[in-house]
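As you look at this complex, bear in mind that one protein chain is not there, while each of the others sits in place.
Just so it is clear, A, B and C label the chains in written order, and each chain counts residues from 1 on its own.
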Amino acid sequence: MQDKLIRFGVSMETALLGRFDRLISKRGYTNRSEAIRDFVRRELVEEGTHNGDTAAFGVLSFVYDHHVRELEARITGFQHVHYRSIVSASHVHTDHKNCLQVIILNDKAAKIEEIATKILSFKGVKHGRLSLTLSGKEI
Amino acid sequence: MQDKLIRFGVSMETALLGRFDRLISKRGYTNRSEAIRDFVRRELVEEGTHNGDTAAFGVLSFVYDHHVRELEARITGFQHVHYRSIVSASHVHTDHKNCLQVIILNDKAAKIEEIATKILSFKGVKHGRLSLTLSGKEI
Amino acid sequence: MQDKLIRFGVSMETALLGRFDRLISKRGYTNRSEAIRDFVRRELVEEGTHNGDTAAFGVLSFVYDHHVRELEARITGFQHVHYRSIVSASHVHTDHKNCLQVIILNDKAAKIEEIATKILSFKGVKHGRLSLTLSGKEI
Partner (left out) sequence: MQDKLIRFGVSMETALLGRFDRLISKRGYTNRSEAIRDFVRRELVEEGTHNGDTAAFGVLSFVYDHHVRELEARITGFQHVHYRSIVSASHVHTDHKNCLQVIILNDKAAKIEEIATKILSFKGVKHGRLSLTLSGKEI
């Protein structure tokens, strides 16, 4: 079942509206409501993931040198310790010695950050980023 | 003269609208239009300042140790070289040896970033941040 | 073959060094060199991905409502148009109506951003984030 849609009015200065329309057309939106809903969701996610207790999804991506001794075993072993928080992992060989690994996590925001911070500290893990989002039903 | 206001309809799922209303009330907004206009402006500023050629305003704040020899003279001297890009500077004594300086700049975004990067590299300048915004008439 | 390691000296104030040591121990690093190499890599990635022409990897994660008519077909169809830029995609069912999809991309930074922006504008795609990184050999 889809959520019921409610319609409400928004007032905006002519000039601002013109800029808004150009911006969303550049980004590929076909109507204002869709763009505004996305702007609202972005603010909700920022607010929500700010709180460590929020149930969240995390996508951790990191580049590492698979020639570093024991690194793969260490990364895999660490994930097994936290297997309840980890949904899946996939990886890509970026060149003859480096890999990109992408791990999807599902837990409280603070727990996800803790796991990510630890993996990024491993010797041989060169660069990484964590993106947090909420499960779709809260946005 | 104020810009003419245009009113248009936005449709949003009931649940999302409920979360939107709670978010903006928490942030102190008193109506939805004002919040939506601010969300739109934030996206416009992000898009605009991404382009180095945009005329922008910058606020550079940085903490420095005023005991470092010649540092104040160097900071001031450098600003004089770029005086056309600098609107004003103010500073605060944060403790017996450190200062916080805040410089307001007005130039193309890329030029503002170049000046800021240079100042932040000075020995004795400990930490700084640059915020870019557009002059009010583009937002 | 591993890169040859070079050793050089760094001087730091006692108090700053104490704070540095506490920070990296909290983040799980076991030696200063490893932490400093990671800080350097982070700055290199920021600088590198700032340039649209850089060959980069992107990880795009987004949450969408799979009940929106034709959305899955549209997302998949669009990826096929850009299949040369897309390495792999995986997805997770976050609840009965929402999915989290994670796409790994490999192309110039500007092209990756263009693809990501377009997908995020699709109706039913609720929230997403793009992380850019470089292939390991540049960092």
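The rule we apply is simple: contacts are C-beta pairs under 8 Å (C-beta built on N, C-alpha and C of every residue); 3 or more make two chains touch, one makes a residue touch a chain.
Predicted, not measured: the structure shown is a model, and the values here were computed from it.
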Output for the hidden chain's shown neighbours is B, C
Contact with the hidden chain, among C:Lys4, C:His80 or C:His96, goes to C:Lys4
Contact residues on subunit B toward the hidden chain run 2, 24, 27-30, 34-35, 37-38, 41-42, 45, 57, 59, 61-65, 67, 87-88, 90, 92, 94-95, 97-100, 102, 104, 106, 117-118, 120-121, 123, 125-129, 131, 133-137, 139
Touching the unshown chain, subunit C contributes residues 2-17, 19-20, 23, 26, 32-33, 36-37, 39-41, 43-44, 47, 138-139
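Going forward, only the chains that are shown with their structure count from here on.
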The chain whose C-alpha centroid lies farthest from that of subunit A is chain B
Across the interface between the identical copies subunit A and subunit C, with over half of residue numbers shared counting as same and under half as different, the residues used are same
Between the Cα centroids of subunit A and subunit B the separation in whole angstrom comes to 25
Subunit A to subunit C, mean C-alpha position gap in Å, rounds to 9
In subunit A, the residues touching two or more other chains are 2, 37, 41, 139
